[in-house]
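Every protein chain except one is present and positioned as in the full complex.
Now for subunit A:
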Amino acid sequence: MPTQILMPALSPTMEEGNLSKWVKKEGDKVAPGDVIAEIETDKATMEVEAVDEGTLGKILVEEGAQGVRVNTPIAILLADGESADDLGKDAVTPPPARAQAPAEVHADQQAEGFPRPAATPKAATQPMPSDPDIPEGTEMVEMTVREALRDAMAEEMRRDADVLIMGEEVAEYQGAYKVTQGLLQEFGAKRVIDTPITEHGFAGVGIGAAFAGLKPIVEFMTFNFAMQAMDQIVNSAAKTLYMAGGQMGAPIVFRGPNGAAARVAAQHSQDYAAWYSHIPGLKVVMPYTAADAKGLLKAAIRDPNPVIFLENEILYGQSFQVPKLDDFVLPIGKARIHKQGRDVTIVSFGIGMTYAIKAEEELRGMGIDVEIIDLRTIRPMDLDTVVESVKKTNRLVTIEEGFPQSSVGDHIASKVMQRAFDYLDAPIITIAGKDVPMPYAANLEKLALPSVVEVVEAVKAVTYRA
């Protein structure tokens, strides 16, 4: 049967083009790859190549024709033994293929101005798990966040031979911040791997190993350096499960100190909580206490998804009570009510909690009963706990050290506005780092970060005590 040659689409957006030139004439023999015509699109002049072998039987669209729609038959190709006489009327009827193709359907929907709401399925909401009960009489041990993190890794490495840790100075040096102290001695160089200073490369190597079934913990000396690895984290780790239709994903933990330390200036002081929380396919954890650090890191290592685990250098040395249990694992995605209260809700996470806690002490003295929520996980975010609290207190202040625009607090404020608008008695105040690169000078650095005074003032404002 004679083959129709159709006006090809030569780019994702092309809908029509001009047939600027026929290179072959009727009756010419053509072989696959031969250029038969030239087409002008809005972007360029392109050549149309023959796909099949045969003879150009009839030209249907003359040279110079403008605005030829994609998929319009432009010529008829005859196979061996066929002649132009074989061309019935049927052969020149334009096929409706383009109209049925999915691309066109989408274009129609867009043309209506708004996507049809019915066509957009709702995201599945998962019930948030609760913290495990700690049996009465459990011994509490005081330990630093640093020790808690190390214990979490050591316990998981004992439990699962597929868990390994890699990063700069994690082995021989015992960790740039001593978080991996002793791991090399216990687990050996095969499982505790010193990498060269190549964040992009070793993040990708870790993700590849995770694709192949290992469960790597990749330590960044600081998340500031993970900007080099952002492409691998976002494009390879976070998106592969989706792009693979669920066949293959990356069970990997990226961890390390995040945010401002002390006097290390703009390039070493950035908080990435909001950045990573933007990405579907990642989980983002940012603990404050040693107990949360331990329980959540163990959960992160067991999680089959890529988890960003944001620590803080200043918190490493702080001590907290940690339950002495054989296997203390906390749920990712569940906030913790740090202190109950009636008058106002403060939501924070990571080192932001230190401002909340100090401000609460002052505010208590003024007779303001503050509820403090430690989010612990930024993504998936436990908004239910926040909304429930706001329904009770009717007032909300958020605290974080990251930049103010598109901050975690902005997201919380927008969600609470949508879900608890009628419960709010005051505008939400979102406290963040100042909108400046982190300065070096001690006084300026202090000004760039949130402060207890700011928190106290914000709470007074939303409770109309100012």
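Keep this in mind: a contact is a pair of C-beta atoms (placed from the backbone, for glycine too) under 8 Å apart; a residue touches a chain by one contact, two chains touch by 3 or more; residues count from 1.
Convention: contacts and distances are computed from a predicted model.
Taken from the listed names "Pyruvate dehydrogenase E1 component subunit alpha", "Iron-sulfur cluster assembly scaffold protein IscU", "Branched-chain amino acid ABC transporter permease" or "Phenylacetate-CoA oxygenase subunit PaaB", the protein name that UniProt assigns to the chain not shown is "Pyruvate dehydrogenase E1 component subunit alpha". Interface note: of A:144, A:181, A:235 or A:451, the residue touching the hidden chain in the full complex is A:235.
Which of A:19, A:192 or A:209 touches the hidden chain is settled by the complete complex: it is A:209. Contact residues of subunit A toward the unshown chain are 6-12, 14, 32-33, 35, 43-47, 49, 51, 70-71, 97-98, 101-104, 119-124, 164, 190, 195-196, 198, 200-214, 231-232, 235-236, 240-249, 280-281, 283, 304-305.
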